[in-house]
Structures are given as C-alpha cells and as structure tokens.
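For this depiction, one protein chain was excluded, whereas all remaining protein chains were kept in their positions.
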Amino acid sequence: MRSILKASATALVTTAVLATGAFAADKPLSGDMKIFLDTSNPAPRATFEGVIAQFGEMHPDLNIETTIIDRDAYKTQIRNFLTANPPDVATWYAGNRMLPYVNTGLFEDVSDLWQGDLAENLASTKTALTIDGKQWGVPYTYYQWGVYYRKDIFDKMGLTKPTTWAEEKANCQKLVDAGIKCYTIGTKFLWTAAGWFDYLNMRTNGYEFHMALTAGKEKWTDDRVKKTMANWRELLDMDAFIGDHTAYSWQEAIPFLVDGKAASYLMGNFAVDPIKAAGLTDDQLDFYQFPLITEGIPMAEEAPTDTLHIPSGASNKDAGRAFLKFVASAEVQTSMNASLGQLPVNNKSSVNTDDKFVRQGFEMLNGAYALAQFFDRDAPAEMAKVGMEGFQEFMVRPDNVDQILARLEKARERIYK
Amino acid sequence: MFPTPIQKSPRSWQLTYQSLLPVALIFWLLPLIAVALFSVKPEGDFSGGNYWSLPSSFGGWDNYGKVFFQSDMPRYLMNSLLITIPTAIGAVALSCMAGFALGIYKFKLNLWVFFIFVAGNFVPFQILMVPVRDLTLDMGLYNTKTGLVLFHIAFQTGFCTLFMRNFIKGLPFALIEAARVEGIAEWKIFVYIVLPLMKPAIAALSVLIFTFIWNDYFWAIVLTQGVDSQPVTAGITSFNAQFRAAYHLMSAGAIVAALPPVAMFFLMQKHFIAGLTLGAVK
Partner (left out) sequence: MSTATVAKSEYESANRSWYKRNEISITPWLFLAPAILFFMVYVIFPIFQSFDVSLYQWDGLGAREYIGTSNYVELWDDPAFYTSLKNNIIWLILYLLAIPAGLFIALFLNQTVTGIRLYKSLFFFPFVISQVVVGLVFTWFYDPTFGLLNTVIGWVGLGPINVLGDPTYVTYGIIAAGLWPQTAYCMILYLTGLNAVDPEQIEAARLDGAKGWKMLWYVIVPQLKPATFIAFVVTIVGALRSFDLISIMTNGGPFGESRVLSFYMFEVALSEYGFRMGYGAAIAVVLFFIMLFFIAYFLYSMYKDEKGH
C-alpha cells in the first residue's frame, strides 16, 4: 500500500515537472536540509516521502534529512525544536496556532514567496497565513468537515440527507426510536466536541459572529452563544450521541459507526481512511453538509489548512524556500492531495474526482460563503483549551451551561487583554 | 513468627490456605493477565468483539513480530538502555563518594549537607521542570540522551547518597581507624577498604536505579522528543498512537516495555529487595 502510494506520487510529480519545466530555472541548491514532519499516518507519510524524493532528485547536491514525529507529540514538541534544534522546514497549522511562534520570531517571514502568480493561486488561504500583514508559511492541503453517515442505514429506514435543522432532528428522532444513536463521538481529547460547537455556532449565528467570538471580540455570555448551546442541547436531550464518549479517542469512536450502533459522525475528511479500514465500503459510507439552522445565514464551512513553515533559526533557508515553493506549486499539490485524499489549496491544481468524498468536499467548499480553520486554530491556545473543556462538560452536564459560559467569559477577559 | 505458622494450624485451614494462594494471586494480577492474553490474540478476535474469550488462535508471533519489526519499539528500547545504564553507573559512583564523605568524616556541616540531599530527594520534581528544561536547552542537550542522563544522575544522587551514607555508617569504623594509623592515604582507604565492603549496597542500588529510571516517564517527555532519544515509556505512547484501538498490538507493546525491569527484578531479586528495605528494619 505504502510503496504503491509512494510510487504513484512520485510518478505524478515527475510527469508534472517534466511537462512544465517550472523548476528548471531555480538555482542549484546544496548543503544539508532538515525537514520535520507531523505526517505520521501511513498515507500522508508516504505522500511526503514521495514529494521529498522528487525534490531531492531535482537537487542532487542537496542532502535531505527527514524526521517524522508522531502527530500528537509534534504539537507539544514544536516549541522545543524551534528554539533548540530548528529544522529548515516544518509542518504546522494555519490561523492562530501560528501565533505563539510568529510573535516570538521563531517563524521566518516568507512574504516574498507570496508574490505574483503563486499569491493569486493560493489567495483563498492568504488571510489564514497572515499575521501583522506578513505571511509566515505556505499551505499544502486542506480538507472539509461534515457529516459522514451510514447510507445503508439511512436507506433502510427511509431517511434522506437532511438540509435543514428540522430534518436533521426528525432523522435523528427516527434513529433514536429505532435504538440507534444518531452520532458517534469520542471526546477524550476534547477537540472533537469543538467541531460540533463550530458548526452549530456558524449555522446559528453566522460566520462573522463565530470569528468575532473566537477572536475574543464577543462575550461568551452573549444570548447568541446561548442560542447555539440551546440548539446543541436539543440533540443532547434526544440522547442523540453515544454514551461514555468521554472515555474514547476519535479513533475509538469509529467502531460504533462501523457496527451500526451510531449512524453518523461529524468529522474531518481524514476520518474516511480509518473508517474504511475498519470495514465500511463506499456504498455504506456517504457524506453530507452540516444542515442549515437559522434561515438566511450563509453557509460557512470548516476547512482546516495544514501548512509548511521555515523556522527563523533554519540554517539552509534557501533550500527551505525552494521546498515551500515546490510544494505550493499547482502540479505538486495536485499529486500530493490525490494521494492524501484531501484538497489542494492551489487553485490551478486539479482535484481527484475519483474519490467521492474529495469531490463532494471540493464542491461544498467552493460554494462556501467563508472558511473557518477550526476552533483550536481560530482561537488562541489557552482559550481553545478552556473552551473545549467547557464543550465536553456541556455534553455531559448540559444543565451547567450558564456556569460553563461564565467560566469561558472570565477566561476570555483574561486571555485577550 | 507471626502470624502463626500454617503448619501448626488445623488441617482444614492448611488446605484452605494452600488453595487460597493461587486464587489470590490470579485476582491480584488479573489486569496484567488480561493484557498478556490480549497480546497473543489474533486481530480477528477484536474486530469480532471477542475480547474475553480464549484466543481463537495463537497470534503472539504476529503481534510481537509487528512490535519488533514494524515499529520503532526496538529503538526506544535501545534508548532506554542507553539512558538507564549510564545513569545507574553515574548515580552510584557519585553517591559512593558522597556517602563515604558523609558516613566516615565528622565535620561541622556534615548533617546539613546530608539533609540537603535527603530533602532534595523528596522534592516534588515538578518544581524543577521549568528551570531544568531551560538549562538543558541552554546547554544544547535538549532532546539528547546525555541531557536526560545528566539530570537523572543529579536527581538520583539524593536518594543514593541517603542510602550509601546509611550503609557506610553501619560498617565497622575500627577498620578505617586502623588504616589511618597505618598512614594510608584517605583516597586509598576509600578504594581499597570501603569500596570492597560496599559491594552489596552497590548491587542493590544499581538494580533499584535501573528500575526507577527505566520507568521514568515525566522527564522523558519534558527533556526529549522523538525516536532519536526517547525511552520506551515515552515511546509507547507514540506506538499506541500509531496502532490506536489495535489492542492486541498495544498490549504486546506494553508487555515488551514492561519486561526489562521485570527481568531485572527476577534475576537480581535478592539485591533488589535488600535495596528497597534497607533502613526499613533496624
């Protein structure tokens, strides 16, 4: 599997490069280049290995050393290696998650790459990579969030993809009556609950309010937030979620979907791979957009962007810049995302339409009113932590809602001052 | 002897006791037995929801094979060894010397110095976290086994010195006096007279430190990252992230990580227990 992916990625890149000759003019690179990646899952790992191999072939004098770190461990380790042992290229995430490293000067300003054609092609993510008017990295992929559901169960029960909140709840009620939970979720590591909050809040109050809230400009005790929580509570009161979700990671929640104990899963597209690996086929698994809640509010979507950065302590920044440019190019993004099963950011890239989830995601995001990164990338780290803990608590003890929101408000006043 | 020796009890109680022992043991080790059982079950048993039945077939080779040949576990194990052994040597060496100084010589600050070691040993080590991490970063030893080893040596010196000092205090002081009268240099007294007598303490302490350091998790995640330098306790969390929800593999991984100190304990049981209980009995 891995070698096939790798080979196909390489092949695609090769043809692309030979066809355009886009990189032939670049000056030759030499020396060492260190790359740190958080792409520890099999498919992303193979994809990156393929891309790096290809880059290495173009620059035979460059000695590339790649380190792949476990995705979760990476999140706590980045601050250490940026100061102690900076590589020349490192993966990370867009939005506020860059903030601590940008503020302390640990990321290199790469505004120079955001010039000309490339800037135009990557325009959709420019804001997410901009802090203080400068750009601090380049995107290599993004992916949609939405509801992954058991089509076979829906068909059997005569349910259709819901497009409104009323339909969503009606479907859910039927499922619950039939002894099936509507949604599986594992909140042990908190962030999964934030996916629900983001969507409920964006659909209840709109993208602008959601962004203002995560940016600390709106109060958590605002009536609009309470409305969001009230909508969430409707589902909780229906007993729509699996029980004991606080004990599971997101992967451990998958078997409930596979065993048919739950009918759907609000998740990012990266979940498709493990769900299929756990035994579901394309016929059983399908996707729908999170439905409309408040009439008249334009539909914004979650689309977290994964990015590449150059640490300011890098020793071979020329090579780093060349690699970022290489990965940002339309050709490379096309082939990379085909093997990642995700979406290229570069608008000159083509999308792998063979994959129905990628195709649907692409259509959905193209028509989206606006894109949010994700709660823990839009809000600063500390607020994200307090907030997600609050969401988890709310899912278990919905009666505490006022207390939870008051706590979040207090945190907001401290964190954003 | 207390309680009354079983041999002097009624026959019925003797039989009850004999049968109670294995039952109690199985109950005591139940969580561990469960994991050992998991680790030899084939994957199919889990996807089939067959968690608690006996293995449908023996999957041990497969599972352990994956741990050893398809994951980074061997490298983590190697790191653990390369961290644990130098630490044991370093801490034992430093504390032999310090224990000698504190146990043999009478000087004004003796008890103060000793108490600082003892107090330091009891400190909740979280208070050291921020400064030690900083220091390690500044010395360029962050994410190196050396950085971790240096800290472990320093911190373990507290406990080891307490141990060694008390042990040396128990040695016959007349031996040392005799040597001094002979005009033997102090360092020679240490090397030729005291050190040979300390062999049992050194053995006990080495085994103990080996186990403590092998099982360290907190400092491993504070001072190291990744497969280049992390020991197996930290590595197993990455391993589990890689095989999330694959209980047969996670169980096998856990068993592999737990095995070396267990082996050490069984091989060196006498020293181990002597080390733990020194001072527990007058």
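Chains here go by letter, A and B, matching the order in which they are written, and residues are numbered from 1 within each.
FYI, a contact is a pair of C-beta atoms (placed from the backbone, for glycine too) under 8 Å apart; a residue touches a chain by one contact, two chains touch by 3 or more.
All figures in this text were calculated on a predicted structure; none of them were measured in a lab.
Among the residues B:42, B:86, B:226 or B:261, only B:261 touches the chain that is left out of the figure.
The chain omitted from view is touched by exactly one of B:51, B:68 or B:192, namely B:51. Although one chain is not drawn, the whole complex shows that of A:32, A:244, A:282 or A:402 it is A:244 that touches it. Considering the full assembly, B:102 is the residue among B:40, B:83 or B:102 that touches the omitted chain. Even with one chain removed from view, chain A keeps its contact list with that chain: residues 72, 75-76, 79, 82-83, 100-101, 103-106, 187-190, 243-248, 255, 376, 381-382, 384-385, 389-390, 392-393, 396, 407, 414.
With the whole complex as reference, residues 1-3, 5-7, 17-18, 21, 24-25, 28-32, 34-35, 38, 49, 51-52, 94-95, 97-98, 100-102, 104-105, 107, 110-111, 113, 115-120, 122-135, 150-151, 153-155, 157-158, 161, 178, 181-183, 185-187, 190, 211, 214-215, 217-218, 222, 233, 236-237, 240, 247, 250-251, 254, 257-258, 261-262, 264-266, 269, 273, 276-277, 279-282 of chain B touch the missing chain.
Note that only the chains that are shown with their structure count from here on.
The part of chain A that touches chain B in the complex is made up of residues 40, 67, 69-73, 76-77, 80-81, 83-85, 249, 251-252, 254-255, 278-279. Those residues of chain B that touch chain A in the shared complex are 47, 137, 140, 142-143, 221, 225-226, 228, 237-238, 241-242, 244-245.
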